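After this line comes chain A, so read on.
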Amino acid sequence: MKRQIPALASLLVVAAVLCVLPFILSDYNIYLAAQVGIFFVAVLGLNILTGYTGQISIGHGAFMAIGGYTTAVMSRDHHTNLVVTMLMALAICFVVGLIVGLPALRFSGVYLALVTFALAVSVPFIPLQYSTFLGGVGGVTSSEEVSNLWIYVAAWTCSAISFLLAWLLLRGRLGRAFRAIRDSEIAAVASGVELPVYKTLAFGISAAYAGVAGSLFVLATNGFANPDEFGIFLSLQLLVGAAIAGLGSLWGILAGAAFVGLLPQVSSSVPVIGHDQGRDVVFGAAVILVMLLLPDGFAGLVARLRRLARA
Partner candidate 1 sequence: MAGAESSAIAGLRRRGALDAGTATVWLVLAGAAIFLLIGCLRSTTFAGYTVQGLALGSVYGSLALALVLVYRATHVINFAQGELAMLTTYIAYQLMQWGLSYWAAFAATLAIAFALGTLLQVTLIRPVQHRSVIAVVIVTVGLFILIDGIVNWIWGADFKVLQSPFGFASFDVGGVAIPHKDVWVIGVVLVSVLLVWGLFRFTKVGLGMRAAALRPAAAALVGVRVDSMLAIGWGLAAVLGAVAGLMAEPFQFSLSPTFMQPILVYAFAAAVLGGLESPAGALVGGLAIGVTLTLIVGYEQKYIGSELQTPFAFAVLLLILLVKPTGLFGRRDVRRV
Partner candidate 2 sequence: MTALLELEDVEARYGPVHVLHGISLAVEEGSVVAVLGPNGAGKTTTLRAVSGTVRRSGSIRFAGRSLQRVGPDGAARLGIAHVPEGRGTFSELTVLENLRLGAYTRRGSLQPQLERVFSYFPFLSERRRQQAGTLSGGEQQMLALARAFVLRPRLLLLDEPSLGLAPVLVAELFRIVRELNEKEGLTVLVVEQNAHLALQAADAGYVLEAGRVVLSGSSAELRADDSIRRSYLGY
């Protein structure tokens, strides 16, 4: 969130558009729009971690997996209300995020990326090992199914709530502490910011967001949670989305979420490359290009455009 309150106008515009969309889009496109909403929540969370406290995580897909499996398992075994499972996912992931965040304190930049990468690759193996409880290759299916519209509303409501929550959190002391950490850890410590507390907290918060997104993600795929969906690709998508979002303005996060939510879907059928295989090629190439051309992400693009406009 930029230091200035995002112009009320842009918020209202976005809200208005979101309200209108379900009426004009086809069911499939509603599904796509819902995907963007889901990624909005996850990217927002990760952006708090990377953009604000500067900790790189290539493992947030693991938290989405935990959230998603929570929803699926609780629904399958206990027929829990879906919204309640989402809250459970939030709580569980917050705690797990704190647990991961604690040792993460000792790692800087590259090492943290390494550890979280290993986390992301490792977690999908766990359901395979404990297949009786967690479904193995066959996965776990929730007992309820929901329509695309339900997901759309749920995803964007969560997005709105998370955005508001994040804005409130980052406005005050927490935000100042986070920004101080990002700009200079040494200076932050010198001015009394308790590094470990805030850095761990950032991890927990971002994990919680990812957990909720994971629940929605599973519900969007007919309530079916299985290891394949939560491979390393998902974590990479999240990181790329957060990087594109740059320093986390509303539009930045929207851009990031749209990029990672839509591009893989849209590029799965690409001429020449063929069905399904086009996704990775286009996505991978696009990611590289974006980083080469816009290393500061979306926020950098905006800044550059502003400078051009002024000149």
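Regarding selection, all candidates are chains of the complex that A comes from, given by their letters.
The definition used in the following text is that a residue touches a chain if its C-beta (ideal position, glycine included) is under 8 Å from a C-beta of that chain, and two chains touch if they have at least 3 such contacts; residues count from 1.
Predicted, not measured: the structure shown is a model, and the values here were computed from it.
Visitor: Could you sort through 1 or 2 and say which touches chain A in this complex?
Guide: 1
Visitor: Give every residue of chain A touching candidate 1 within the complex, in rising order.
Guide: Within the complex, chain A contacts candidate 1 at residues 50, 56, 58, 103, 106-107, 109-111, 113-115, 117-119, 121-123, 125-126, 128-129, 232-233, 236, 239-240, 243, 273-274, 277-288, 291-292, 295-296.
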